[in-house]
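What follows is a set of notes on a single structure, which appears directly below.
Note that one protein chain of the assembly has been removed; the remaining protein chains are unaltered in position.
Each chain gets a letter, A, B and C, in the order it is written, and its residues are counted from 1.
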Amino acid sequence: MSALAYGTAGWLFLVGLYGIVTSRNLIHMVICLTVVQSSTYVLLLSIGYRSGAAAPVFADIPPGSRAVDPIVQALTLTDVVVEATVVALMLALAVQAHKRFGTLDPNELTPLRG
Amino acid sequence: MHALIPLPVILPLLCAAVLAAVNQLAPRWATDAMGLACALAVLVLCAVLAAHASHRLVYWFGGFHVRHGVAVGIAFSVDRIGAGMATLVALMVSAALLYSVRYFDEVGSLFGALMLVFLAGMVGFCLTGDLFDLFVFFEVMSVAGYALVGYKIEEAGPLQGAINFAITNSVGSFAMLTGIALLYGRTGALNMAQIGAALATHPADGLVTVALLLIMVGLLVKAAIVPWHFWLADAHAVAPVPACVLFSGVMVELALYGLARVYWSVLSASLAAHTADLRAVLIALGLLTALIGAVMCCAQRHIKRLLAFSTISHSGMFLVGLGLLTPAGLAASGEYVIEHAMLKGALFMAAGILLHRFRTVDEHELRGRGRGGDPGLRVAAAVFVLGGLGLAALPPLGVFFGKSALDGALTPVPGYGWVVGVLVVGSALSAGAILRVAGRVFGGWGERVPRHHEVLSAVSELPETLSPHDRTPAVMVAPPLILLIGGLVVGLFSGLRAAIAAAAAQMADRASYVAAVLGGHAHAIPAPHTPVVTLDFLLAAATVLGAVALAVWALAAPAVWWPLERVQGVATAGIVVLRRLHSGCVNDYIAWLVAGLAVAGAALALA
Amino acid sequence: MRELQAALFALLALGGLAVVLTRDPLRQALVVGVYGLLLALLFFALQAPDVALSQIVVCTVAVPVMILLALAKIHGGEHDEEDRKSSPEGEPR
Partner (left out) sequence: MSERARLGLFLGAATGMAVLLAWGMAGLPAFGAFHGAYALLIDHVVVAQRHATDAVTAVNFDYRGLDTLGEEFILFTSVVGLAVLLREQRSERERPPARAGEEHRFQGASCALRTLTLLLVGPLVVLALYVDSHGALTPGGGFQGGVLGAAALLLVFLGGGYLTMRRLSPHRLVELAEAGGAAGYGMIGVGGIVFAGAFLKNFLGYGTAGELISAGTIPLLSMAVAAEVSGAFVLLWSEFLDQALIVRRG
């Protein structure tokens, strides 16, 4: 199970990178970047999971009972917000790039070389 | 004193929110004044903190103190290097804000808001003592940086530069977060002192090594170390000048500071057995960067891009100092960073004066156009000549003292004495390119090569202010002049070297860091002492002569003695290949990022 | 519980691959929505309801809306692409 959980996180990181490297479209590339980022959510939450434990909400369970790690969840929440902002900024850049270049293919955006 | 610690972060954030809220309501002069006043206030606050941080200042947000050896909340743990870097950041932001008073008419106060958030992110990055908080501030400055680079949406270049910057840096920051997650999984802690204490009991294993690798790559992407450097030249070439001043002057260096912080506060004890391997990897990366950056610097004709490659080259030299993993190396890099930041800031501002006047920063198009004229151009000329000489370490000005400290730190480490020779070559090349620009633009020397030359690259650029000008406003002249003078003479203050040495010893002292944050007692380690010796003058003289000779040779373009023709042919072919690798295509950059990560990781794992 | 988690991890690994291999951005916007929901389900299974809620609002509303609007802009802009190209770069400044 450890191999599956952590392996999925590593796999998503690499698959997302593969998507970025082979991407021919900036919007596709931005979405692949979110796959890379989702790998960090999976890793954080997998690390913080505790077998048989409840969610860290002590409204339903008595205080002090066995619960999963609330810290990694708070970190992941921050991470999710970062995702939304990065996507927004990059899509804006993609939109403007399309206006200027008439294409979204990063291979064809070429004013900066050498 | 303690009450002041959160203010340099909170104040600019609140000011930024106010600036965004009053956008287009308040007059421009009022918002400019507010932004500048805020940056100056942060400058004063950070300077006060730096002056009082001879004993670490620890501030617990939310009032949550350590409980049973576990940090409950987030701490800022301020030492002199951290507060000193924050002071430098605030100084550069103040200068950039003053310089940009005449800029950015279109977006009202939003530009100021972005700059202040950028400032807050950088200062927070310097002061925090929590690993995840470090990541959050890293992201704050990244997000502000993406928007600043892409500011000139009218043109194709800035968009591409911003896209390359954003995607490369995002991948780097996710690698860094993965590394942080690994360390959390091992230690169950986020406070750096606590992680360090937990790791210190065992020698490093696979998890610690890989976590170090991932965090290091995330930071070195931002520090523009080869092969993760590609984005920087693209971003700098196209970003507005005030943003370039900050990116080159402090942001790149901050990433290296982050690496030093993570190494010294968290990992140094557990990596003690692997110090030699890590040193070899870091110094190899640093030297590669110093040389490739310098060669690429010589091959540019777009002045901002040329300066960007000079920054890459210098970033490599800072990494060499840092990579020694000794307090003396850390101190040397610290001293070098201060001198370089001011000179490089002044150089970018001078390039901005040229852009403002002539609507181009192409070295060849500007040939001879900077001659004579008014104070603005004279200041620009002085900045290019003296800045170039200062970066070549003309004794006793500019980076001479930082460079001599670096030489002094390198010589005692067995096996690394030869590195000083490589650094001379790197410095001479990049400084020579700057002097060449000075000679061509302000002296009118040398030939004028048309565009699309195979070695020299060209990037078109529109001006950043509306309509061409025949006068340079005073606010664009004063900041580069102040930074130039500051950068040239700051090393002469005799107290500076001792203060930085003491600060480096404080930062490298993991035991007392843990004691200050988690409670307990530790003996401080002694400060390194590196006097200036004759060798330093010889090396500096060699660098200056090399730089001047290179500039003269490039401008005079004499007929080459026939045995050297072969060499020249090979060199040109090499440069062409190198330039082709800088393809401007972000897909390539990510492939290089992963390749660099794998190679550095293999070197660390197999050593 | 273990089986559910294992199944979700495996599905997620496949889902990530599917997102990356869907080269058409419009279709990809939909696939990534499904992928986001899978993530949210996994977060529920990992006892992280707070994160799951965030993930749902971000992946099913916030991000797809931005992607679709960006695509709308780009496809809408394609019609006048020709007349932009026919007129040289010297737009009035």
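Criterion: contacts are C-beta pairs under 8 Å (C-beta built on N, C-alpha and C of every residue); 3 or more make two chains touch, one makes a residue touch a chain.
Just so it is clear, the structure is predicted and the values come from calculations on it, not from any experiment.
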Task = Sort by label and list the shown chains the missing chain touches.
result = A, B, C
Residue of B:60, B:400 or B:513 in touch with the missing chain, whole complex considered = B:60
Task = Determine which one of B:137, B:174, B:384 or B:513 touches the chain that has been left out.
result = B:137
Query = Who touches the missing chain here, B:193, B:405 or B:597?
reply = B:597
Note = chain A residues touching the chain left out here are 1-2, 4-7, 9-10, 13-14, 17-18, 21-22, 46-52, 55-59, 63-64, 67, 69-75, 77-78, 81-82, 84-86, 88-89, 91-93, 95-96, 107
Query = If the missing chain were put back, which residues of chain B would it touch?
reply = 3, 6, 10, 13-14, 16-18, 20-21, 23, 59-64, 67-74, 106-107, 110-111, 113-114, 117, 120-121, 124, 132-133, 136-137, 139-140, 143-144, 146-147, 150-151, 153-154, 178, 182, 184-190, 205-211, 213-214, 581, 583, 585, 587-588, 590-592, 594-595, 597-599, 601-602, 605
Ask   = In the full complex, which residues of chain C touch the absent chain?
value = 48-54, 57-58, 61-62, 65-66, 69-70, 72-73, 76-77, 80, 83-84, 87, 91-93
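In this text, only the chains that are shown with their structure count from here on.
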Query = Centre to centre, by mean C-alpha position, how many angstrom separate chain B and chain C?
reply = 35
Query = Per the centroid of Cα atoms for each chain, what is the distance between chain A and chain B, given in Å?
reply = 28
Query = Quick one: chain A and chain C, Cα centre-to-centre, how many Å?
reply = 11
Shared interface positions of chain C, touching two or more other chains = none
Message = By the touch rule stated above, which residues of chain A touch at least two different other chains?
response = 39, 92, 94
Request  = Would you tell me which residues of chain A are touching chain C in their complex?
outcome  = 1, 4-5, 7-8, 11-12, 15-16, 18-19, 24-25, 27-28, 30-32, 34-35, 38-39, 41-42, 45-46, 48-49, 52-57, 67-68, 73, 76-77, 80-81, 83-84, 87-88, 91-92, 94-95, 98-99, 102, 104
Key: Residue ranges of chain B in contact with chain A within the complex   = 132, 136, 139, 143, 146-147, 150, 153, 155-157, 159-164, 166-167, 170-171, 174, 177-178, 181, 184-185, 190, 233-234, 237-238, 299, 457, 459-460, 579-580, 582-587, 590-591, 594
Task = Sort out for me which residues of chain A touch chain B in the complex.
result = 9, 13, 17, 20-23, 26, 29, 33, 36-37, 39-40, 43-44, 47, 71-72, 75, 78-79, 82, 85-86, 89-90, 92-94, 96-97, 100-101, 106-107, 109-114
